[in-house]
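Can you read through this structure? Questions will come right after.
The chains shown are only part of the set, and none of them has been moved.
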Amino acid sequence: MTTQTVSARSGRAARPLTRTGRWARGAVGVAALFAASELLGRAGIVDRSYLPPASSVVTRAVELAGDTLFLQYLADTLTAWAAGLGLAIAVAVPLGLLLGSVPAVNAATRAIVEFLRPIPSVALIPLAGLLLGSGLEMKVALIVYAATWPILFNTMYGLAEVDPAGKDTLRVFGFGRLEILLRVSLPSAAPFIATGVRLAAAVALILAVGTEIISGFGDGLGIFIAQAYSVPDGARDVLAGTVWAGALGLVIDAALGGTQRRMFRWHHVRQGGTT
Amino acid sequence: GGGDSGSGGDGLEKETITVAALPLVDGAALHVGLKQKLFEAEGLKVQVKPVQQSIQALPALAKGDVDVIAGANYVTFLQAHEKGTLKLSILAEGAALTPNMMNVLVTPDSPIKSAKDLEGRKVAVNIPNNIQSLTLNAILKANNVDPTRIQYIQVPFPQMGAALEKGQVDAIHVVEPFLSDTQKKLGARVVVNGGGEPVTGVPISGYVTTQDFAAKNPKTAAAFQRAMLKAQQAAAGDRKRVEEVLPGYAHIEPQVASVITMPDFPTSVNTTRLQRIVDLMTTAGLLKSKPDLNTIVFQSKA
Amino acid sequence: MLEIQNLTHAYADGHVAVRDVNLTVQDGELVSIVGPSGCGKSTLLRCIAGLIRPTEGRIVLDGTPADGVPDNLAVVFQDYSRSLFPWLSVRDNVALPLKRRGMSKAQRREAAMEALESVGLAHAGTKYPWQLSGGMQQRVSIARALAYRPSLLLMDEPFGSVDAQTREDLEDLTLKVRGSDGMTILLVTHDIDESVYVGDRVVVLGASPGHVRADLPVDLPGPRDQISTRELPEFVRLRAEVGRLVRGAGETAAVAK
Amino acid sequence: MTTTTTPSPAVPVAPGQGRRAARVIGGLTHRWLPFALLIGVWELATRAAESPFFPPPSRIASATHELWLSGPVSRLFLTDLAMDNLLPSLGRMVLALAIAAAAGIALGMALGRSERAMAYLDPLLQFCRAIPPPTLVPVFVVLFDLGTQMQVASIVFSVIWPILLNTADGARSVTPLQMDTAEVFRLSAADRIRHIIIPSALPKIFAGLRLALSLSLILMVFSELLPGTVNGIGFQLTDAQSRSDMPAMWSVIVLLGVLGYLLNTLLLAVERRTLGRRRPADGKGNA
């Protein structure tokens, strides 16, 4: 037998981070990104105006916060985002429950689903524009199309992972399939579905901005970026817009993450173990 | 589409007309015309919708969300016409090539000294198989350079400077205002005058609508055409007028606007001139057959 | 009346867990089932509960062959901790099945608290299952089954994780609800004393594959009592007999010494 | 009160040859009938609409055949166009997907199991995740060479997220008692990851991979809008679009769908093999 010299590990017994500790570490991470991009901008690989250093980009991004037209653009993008994500959730969760619980439907629709999934929605913008115009409807339609998949898949896989013991329990008490689905499968898959929603939230934001950029029409953060694109020295504005997109994503995710932690306390407390 | 049909003051079918406009120098006359209230004089209200590339506005035009595209790239729209996605009607011409408005640049220390040196090199163009390679190939051929030996690389105009500086491409084919900008920043050298013979004066873009729109709204179309021709004259007559509007819609700074090379603003709609681009395209295989320009060019019956 | 006729169950991997089991349980009867580990007791209960379908034979309930889960059934699973829902409080875990009883929310909660009290967990109603000890979780799952007031109750080692005192209390509780509500109970246990103490009959299963090895009526007088009943000569005799049968039945479970 | 679900029989009755064939055919119809119906409806609708933007599927099919599949038998009927565009595109996509999978799983593990790693990286990653790749072109131009490097980087940048987040979720939700067991027996970090965390997170990782797979096809198209593109499926798509060649454009879209379907089928097969011997999803070992 070998002697065991491995020092006692920390793991579960380690003291959990405080809120401030988490914030401080998060700030370190973001600061590192900032520093890296500042260096890249100053490295002189290309002219500064082609890739401005982070300080200049962030200054511009802060300036934009005082620009009413820009804020109007932001509001437009966020409207499309919220509508798209909301609809995607409303479509994907019930659909996921159906496909995840009735294998026959899943098999029958798989060919269609797998065929449709890889079609790049944004490449269809010209065609979508033809059917839906170039306004909010088109943006929302494309967002829904792209944001549905992560929620749908996480719902289906989440259902497959549900411990059969729980389902059996309600079965013996005489509950029907639907009720078991709603009372056991859905709650136990919910944390993973929520991860799908978090994925979809970012996808929806990318689609909102991306659709605007590629369609080149209308209002929104993407239009701001696209306009900046078509002039010399636009890189600073493009990247300032990008910083806004990232910051929005960060805020949205933090909000969703907070909701997730509150809603699924049972999940996290159990996972996190004990003090 | 914008608004009220029916009889206006001059019996126009449509008093408000929606124009998708690109932020390019090509479409300057529209804005000169707006500034000088030339459209109002014809009883027209013009609503401008900014758009980044003319192809993006094509579905909107087909669907009727916009009535006219300003600065529409002829190569793109003539192809669309041939493929049947759009029945093209040209209301007015926008811009024609002038010497040095579109040039091939290299870095100051580049070994490429002449057009001949481009053979076997990578040249950046905004969209491959479009107006740029079309005109450049014609010029190169005229200078005894084999265009098939040039490797065209797709790089959007804004990134061309960086790509050239990093050595990712050997030369860039670039338009104003990026042309002046790159020359200023990198000290880039011109190796080919992209507006030189045999393509000097070739029309590159115009104000287009669908034949359907023109047929349904002949008076409106005619009024727009009259106003545009006056606007083209104004733009062609005094570059100061153009310089004034560029900072607004094209986001070009005044000091840049004052030095860039302007395109030609044709002051008539001319099938002979349009025939030159059609010929170029047919020779290059971008069009299978020659379209009937008489049906494409809108002729006012008034 | 519950009749198990020629029941055979083979799992998907081909393993035959029980073969040709015949058993009849009268309404209101409490039948203890004992047998060596792995002999098919849980499999038998799962077949009766309609969770798995017999490969051969059938389950007949009150004269009609059962297809699926019988009405008015409750089960205390051997793997009790997994059968509790971590997102529901203990009280809500117990109250949930009562939805099927058409009770109002307040009624359900009241019934749940009553059942929890009867298993000594009155104070734990607002806790979550994962905040309870093993034995407490097991009692929650017993409370859930009792609150439901089933007509057929299947219990798979329901008292395995509680201390001696609590075990005796729960045995008596089982006898009490059986007496007052007249439910039919099948109780799987490893405790031979317990099988005799609570059972009207003790069914001994043999292993590989599971089969009925003996079916002993328990003839103990009057209301049972933890102290006096266990001292009766008949109790001692039965206990010894069941013990002998179980020991003899475990051909395959033999542990190397 | 109603009795509910009827469980399936424990052991499937061995079907005879004929019945098995019938079942296979039945399964195929069941699977493909809705798809065929959809195509039918599409054909009728597009024929009725006669829009030049929406050619009927039959036109698309013939365009697909002509453009991509009329080559020599020795090359599986692939045309020169297909060889010159399909293969480079797929190559880049597969490479990017492999990089994203490796990096996403590694990072996801770290994030899922270490509160500290999570604290440092989470805001950073959430920031990056919401950035539309096209806006990063000015950065990419500086960081990467035009062409393959930049294309692969942009695909990786987008498809890594579902893998990363799902892996982190999977790693976080390992049954606590299983982690306790690993701790008690002092399993090394590598063994814990290999034998406990990965197997337990695997279904969720596969969910992420399947999302990433179709996403990588989409991103493949986008990456070919980037500076420096000279070939590829996406390049053909934009080219067809700029030439207003609608049937060609649709043929690319159909091609993408077919590729997506095939690749997904492949991934599903891998998934089944990998997850095959786990606890059956429904009923305790009930067939």
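When the chains are written out, they are named A, B, C and D in that same order, and each has its own residue count from 1.
As a convention for this text, contacts are C-beta pairs under 8 Å (C-beta built on N, C-alpha and C of every residue); 3 or more make two chains touch, one makes a residue touch a chain.
Treat the numbers as computed from the prediction; the structure is a model and nothing was measured.
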Overall stoichiometry - one representative per chain kind is placed in view
A x1, B x1, C x2, D x1
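One rule holds for everything that comes next: only the chains that are shown with their structure count from here on.
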Can you list every chain in contact with both subunit B and subunit D?
A
More contacting C-beta pairs: A-D or A-B? The answer is A-D
Centroid spacing, where centroids are CA-atom means, of subunit C and subunit D in whole angstrom
48
Cα centre of subunit A to Cα centre of subunit D, whole Å, reads 17
So, what's the distance in Å between the C-alpha centres of subunit B and subunit A?
39
Can you tell me which residues of subunit A touch two or more of the remaining chains?
45-46, 50-51, 126-127, 130, 168, 171, 174-175, 214, 235, 267, 270
Check each residue of subunit D and list the ones that touch at least two other chains.
1, 3-5, 53, 137-138, 141-142, 241, 280, 283-284
Okay, in this complex, where on subunit A does subunit D touch?
4, 6, 9, 11-12, 14, 16-17, 21-22, 25-30, 32-33, 37, 40, 45-46, 50-51, 104, 107-112, 114-124, 126-127, 130, 149-150, 153-154, 156-157, 160-162, 164, 167-168, 171, 174-177, 191-192, 195, 198-199, 202, 205-206, 209-210, 213-214, 222, 225, 235, 238-239, 241-242, 245-250, 252-254, 267, 270-271, 273
If we count contacts the way the header does, which residues on subunit B are in touch with subunit D in the complex?
55, 58-59, 62, 76, 79-80, 82-86, 124, 127-130, 151, 153-156, 158-159, 162-163, 166, 168-169, 286
Which subunit D residues qualify as touching subunit A in the complex?
1-5, 27, 30-35, 38, 51, 53-54, 115-116, 119-124, 126-139, 141-143, 158, 161-162, 165-166, 169, 172-173, 176, 179-180, 183, 186, 188, 203-204, 206-207, 210-211, 213-214, 217-218, 221-222, 234, 237-238, 241, 253, 256-261, 263-265, 279-284
